[in-house]
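As structure tokens, the structure follows; a few thoughts come after it.
With one protein chain withheld, the remaining protein chains of the complex are depicted in position.
The first chain written gets the first letter, and so on, giving A and B; residue counts start at 1 in each chain.
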Amino acid sequence: MSVTEEGQSAEGGVFPLDYDPTAPLLEVEDLHVEFRTRDGIVKANSGISYTLREEETLAIVGESGSGKTVSAQAVMGIIDSPPGYITQGAARLRGVDMFELPDPERRAMRGERIAMIFQDALTALNPVFPVGWQIAETFRAHRGTSKREARKHAIELLDRVRIPAAKERVNAYPHEFSGGMRQRAMIAMSLALDPEVLIADEPTTALDVTVQAQIMNLLQDLQDETKMGLILITHDLAVIAEVADRALVMYAGKAVEHGPVKEIFLNPGHPYTLGLLQSIARPEQKGGKLIPIVGSPPDLLHVPSGCPFHPRCRYRQDICSEVEPPMTDTRPGRASACHFAEEVLALGKQ
Amino acid sequence: MSDSQGQGPEHEGQQPQTSLEVAELVELDDVQGISGASLWSDAWKQLRTSPVFLISLGIIILISVMAIAPGLFTNADPRACDLSNSLVRPSADHWFGFDLQGCDYYARTIYGARISVSIGLTVTIFAGLLAVVMGSLAGYYAGATDSVIARLTDIWFAIPTILGAIVILSLLGTRGFFQVSFVLVILGWPTMLRLYRSSVLSVKELDYIEAARALGASDFRILSKHILPNAIAPVLIYAAITVGVIISAEAALSFLGVGLQLPAISWGLMISGAQTRILSAPHLLLFPGLFLSVTVFGFILMGDSLRDALDPKSR
Partner (left out) sequence: MGRYLTRRVLQFIPVFIGATFLIFALVFMIPGDPIRALSGDKPLPQSVQDTLRAQYNLDKPLWQQYALYVGGVVQGDFGEDFRGRDVREIMAERIPVTFRLALYAFLFEMVIGIIAGILAGLNFGGFIDNLVRISTLVVISIPIFVFGFMAQLLIGVRFDLLPVSGLRDGQASYIMPAIVLGSVSLAYIARLTRTSLAENMRADYVRTATAKGLSRRRVVGVHALRNSMIPVITFLGVDLGALMGGAIITEAIFNLPGIGNAVYQATLRQEGTVVVGIVTFLVLVFMISNLLVDVLYAVLDPRIRYE
């Protein structure tokens, strides 16, 4: 198999030699990412692990600064280095560790096997090129497709994401689209080469609620069509409840809990998750008070000792500031990083 | 589970009712927030350790001392000229040699700093004041005021600067410190105005300006207490650079013969006098040229380091 300058192979796809169709779609193991800044080392990710299967939607949840976006960027390989460095860990796509791949092959996988969409489509799309051109570029760069063919594909894709009058819109510029349509265009661009994994980084945060719903529905429909795995990065618990199968909760660069969404939401296994769920308004709480989590997220230059959440945790004990709780299985398919996970789980049973 | 602090997970039914109560329960001595820092204190912290800033500061201080107290650097009198020393080359006793009139060139170069620095600072300060006042009006009140001011500045910009300076200055009989400064203020002020005006325009839109207005603050108060501190950064940066540019401009004009006149001691005049003798007496050109360049460099470097520190985008 020869790899051209743009990373394409003769067949139009990239199949590294140890590609294993039986391995899980995406497996991230013990990911550590740090940023070396003038003021010190920021540990953006410390030991993140998860698995993603076909047709599955994994939600990565956390506040701003929890490291969720960094984990996705690390998997995609788009972290600015310097100052960011992946110091440990593996990211296996069908068994192939992408961190070990040489650059041209790594680059060939981006867009082709694994794609990413971002929060603000207005800034994420290049303002000086027409949208259709940007979508077609993916074809031209990866597959060497002719301009005309690529343009045809672009129109088809715009259609597929339900942008009306695709033929005319293909020449429009990003700023000429509405927020929702822009996001669809970005989704179209990411799906161009039929990737197996799509990472969506806060895809609906910048949109109106009604448009949010449309976009999430679109993503789900596309997922049904393509059987791709979807990683949804968000802080919006409502969206997760609607759409995600499993969730990974992150805090201060560490994973604190993971498991099936339904179970976690009904019965959280970590004080942080409990706090998150309690702080959103729900109809049952009408007339009562919202319970926020006290304090603010820690400065990642100075992560608290032991459990990173302990300064804000209302259940903390001495051990919490001394020993970092390891991620331990609590129920089938669930795990928590808390010394008192069982006690927290027990709370929900009442 | 051990309960050394007398705390433990509460029953759902006995949830603390308010976050205050929760806070009381947990001793939040470990809570870490992000330390707030204003743009200025942040900038100062960065500047303190920046070699670029320190070098430029050093140059400026050195030249300023030279301007204020030239006697510290030389005992010679720059005006004590003896024709028998005409065009004598530099030597160990007289580092920079002598000029055509037989004046000690080292002394003249040192004394030349005074007029350059003073013109540079004076022009920049006045142009800056004018620009801030007019720019505030143009940016804040917009509409007709803005259009008129914009058209006026357009007229200024349409005329090439040096040309305009030459024409105006050639009209004046005596061209001393005030005349030259005045002309340079007239020519340099529109750029600062444009800068401040656009700064005001963007700061004006910020929410807390709205809030101040809703609380009944007068226009003057808003402009001076709220808008000014936030809009002034680009102008300060440009001001530092402008001092250097003005010093250079004064020298250029004096060189062309339309700036300061003898017996003023100006580097530009000295270089002008040197031009017919570059080959035979290069020291006449070199020394004032060097001092001029280093001085301008100092101010422009300062502006650059200020920009790095104050411009949030370059962080």
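As a convention for this text, contacts are C-beta pairs under 8 Å (C-beta built on N, C-alpha and C of every residue); 3 or more make two chains touch, one makes a residue touch a chain.
From a predicted model like this one, the values you see are computed outputs, not experimental measurements.
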| item | value |
| --- | --- |
| Touching the absent chain when the full complex is considered, from B:I63, B:I119, B:L137 or B:I166 | B:I166 |
| Among A:K43, A:K68, A:R94 or A:R107, the residue in touch with the chain that has been omitted | A:R107 |
| Those residues of chain A which, in the complete complex, touch the missing chain | 5-7, 76, 78, 107-112, 115-116, 118, 120, 123-129, 137-138, 141-142, 173, 175, 186, 189 |
| Residues from chain B at the interface with the omitted partner, ascending | 151-152, 154-155, 157-164, 166-168, 170-171, 173, 244, 248, 251-252, 255-258, 271, 274-275, 278-279, 282, 285, 289, 292-294, 296-297, 300-301, 304, 313-314 |
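In the analysis below, only the chains that are shown with their structure count from here on.
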| item | value |
| --- | --- |
| Centre distance in Å when chain A and chain B are each reduced to the mean of their C-alpha atoms | 47 |
